[in-house]
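This part shows subunit A:
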Amino acid sequence: MALVGNLRDFGLSDFLYLVDRGYKTGMLVLQRPGDQARLFFQNGKLVYAIQNATEDRLGDLLLRAGKITAEQRDYAVHLQQTVATNKPLGLILVELGYITREGIIRAVRSQIEETVYRLFSWTEGDFRFEPDVKPPRESVTIPLSIENVIMEGVRRIDEWSRIRDRIPTLDVIVKFADQPTERAKGVNLTPDEWRVFARINGADNIAAIARLTSLSEFDVCRIIYGFIQAGLVEVARAQVLIAPEVQARARALVEEPDAVAPVPGDGVPAEGTPPSPTGPSGPRLAPGGANGISPEARGAVQVRRGVIFRIIERIRRI
Partner candidate 1 sequence: MHTVKMVITGAVNSGKSQFIRTISEIEVVSTERKATDEETRRLKKETTVAMDFGRIAVADDIVLHLFGTPGQKRFDFMWEILSEGMLGLVVLVDSTRPDTFRETLRIIDFFNAYRPMPYVVAANKQDEDNAWKPDEVRLALRLPREIKVLPLVAKDREQVKNVLLELLYSILAVAEE
Partner candidate 2 sequence: MATRTEEMVARLRNLAASTADIEASAVVSVDGLIMASALPRDVEEDRVSAMSAAMLSLGERIAIELGRGTLDQVFIRGEQGYVLLMSVGTEAVLTALARKEAKLGLVLLDMRRTAAELSRLI
């Protein structure tokens, strides 16, 4: 089952966030007329990237990056094909003294970064994610933290409309997403970004943070947009406050009907439900975390006679 879309509607950083949080493994192909890129992920980390249909073997990569000469490449390949058939090319090159291991890592990282950051400037392009596809054999893979990639990618773009989508006004308040210190560990921030990061408290809005850090509102918006895209912070949506009239309406439906008002001193309540003249009675339903009501509590609903319970029972019977 492939995930497909177009960058026009779904930004690259949004997609990277999806891959990161979903710990996905596979290949993302991005395409627009005359241009193509392939990004490889392993358990949510970006490990390799290729631009266009470049013949992509390590030797070619290093040659392109100017780290080795064509003769050196050819000689190493010759050795690999004749005497050292099980040795990775990278190891041969290091043993020949043509390049160091760090040199190889730097060059590969450079290619991955270059490929990805270029993609951030694409305003449109078809993308397709193919799960479980591995990078080409023999390619050297370097795990890059997605948060860093997103932060840097965002630093390079100026997509004000995308920023506005997430941060429509300076009133917006952001708070840390789960485990912010965990995630922040792998991220490289500039001094300005750290200053903003330190001000995130779930109470101050963008305008306030700009004042407190003496940065421009524009810069703070951009920086916070980067944090949002990287999953470090999220917009504090004031949505948890349900409108009072809606809550009142809901409460009215939970009320037990007056018909079973108790007489003081009465003995056994009818049908096992202790009736109450004031509020909802019967087993108190415990919240079950993200799902609202715990499964045991759900079973208890049929004992209560408020309107909403009868509706629940009726729907269950469909």
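Observations, loosely collected:
Here is the rule we use: a contact is a pair of C-beta atoms (placed from the backbone, for glycine too) under 8 Å apart; a residue touches a chain by one contact, two chains touch by 3 or more; residues count from 1.
Regarding candidate selection, all candidates are chains of the complex that A comes from, given by their letters.
These figures come from a predicted structure and were not determined experimentally.
Subunit A shares a touch in this complex with candidate 1, selected from 1 or 2. Of all residues in subunit A, only 1-6, 8-10, 14, 17-18, 21-22, 165, 234, 237-243, 245-247, 249-251, 253-254, 280, 284-285, 287, 290-293, 298, 301, 307-308, 310-312, 314-316, 318 touch candidate 1 in the complex they form.
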